[in-house]
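Worksheet: the structure to be examined is printed underneath.
Let's turn to chain A:
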Amino acid sequence: MNLTWYLVVSALIFCIGAGGVLVRRNPLVILLCIELMLNAANLALVGFSRAHGNMDGQMFALIVMVVAACEVAVGLGLIVALFRRRLPIDVDELRELQG
Partner candidate 1 sequence: MTIHLSILIFWPLLLAVLGGLAPRGVAPLFAVVGAFVPLGYAVIMLADFDTGAAGLQYVTDDAWIDELGIRYSLGIDGLNLWLVALTTLLFAASALWVALRPPVRAKLFAVHFGIAETAVLGAFVAQDLALFVLFFDLMLVPFYFLLGQWGGPERVAAAVKMVVYTLVGSLLMLAAAVATAVLASPGELTFALSDLRENLLGENSQKLLFAAFALAFLIKMPSFPFHGWMPDAYRNMPLPVLAVFSGVVSKVAAYGFLRIALPLFPEAVADWQLILLIIALLSIVYGSVLAFTQTNIRLILGYSSIAQLGFITLGIFALDPEGRGAQGALLQAINHGLVVAPLFLIAALLAARAAGSEDLRDMGGIATRAPVLATLFMIVTLATLAMPGSANFVGEFFILLGVFESELAVAIIASTGVILASVYALRLYIRSMHNREGPAVTSFDMGLRDAIVLVPLVLAILAFAVYPQLALEAGEGAVQAVTEAVAR
Partner candidate 2 sequence: MAEVLFFIAAIGAVAGAVGTVSLRNPFYAVLALVCHLLALAALFLLLRAEFVAAAQVVVYAGAVMVLYVFVVAYVGGSGEPLVVAGGASLRFASILFALALFVELTIALVGTGLSALETEGAGYAPGFGTPAEVGALFLTKFLVAFEIASLLLLIAAVGAVILARRRAGLGEPGEVSVADVMRGREITASDAPAGSMLEAAGPPKR
């Protein structure tokens, strides 16, 4: 089972995630889509690491998990803050800033 398959899968996931960011309006879900993109990257990293037989990729993947967690934390915090301010949880409603 050669590695190209894994990578193609990761590419597919990445693009699904990217597409998701564009179609969804709920920031929560958008965050999920970003998670998808990051995981796709992880898959690619692990796959390459397997291909080259060195661990750097895996380490990178672990670091990425941390980063993902951090982004999630901050993102969710923001969403909560928005909710507290009685602001709509919808990115299409948030367009005071424009032009």
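Selection criteria: all candidates are chains of the complex that A comes from, given by their letters.
The definition used in the following text is that a residue touches a chain if its C-beta (ideal position, glycine included) is under 8 Å from a C-beta of that chain, and two chains touch if they have at least 3 such contacts; residues count from 1.
Quick caveat, the model's predicted, so the values are computed rather than measured.
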Touching candidate - 1 or 2 - for chain A as found in this complex: 2
Chain A - residues contacting candidate 2, complex: 1-9, 11-20, 22-26, 28-29, 32-33, 35-36, 39, 42-43, 46-47, 49-53, 55, 58-59, 61-63, 65-74, 76-81, 83-86, 89-90, 92
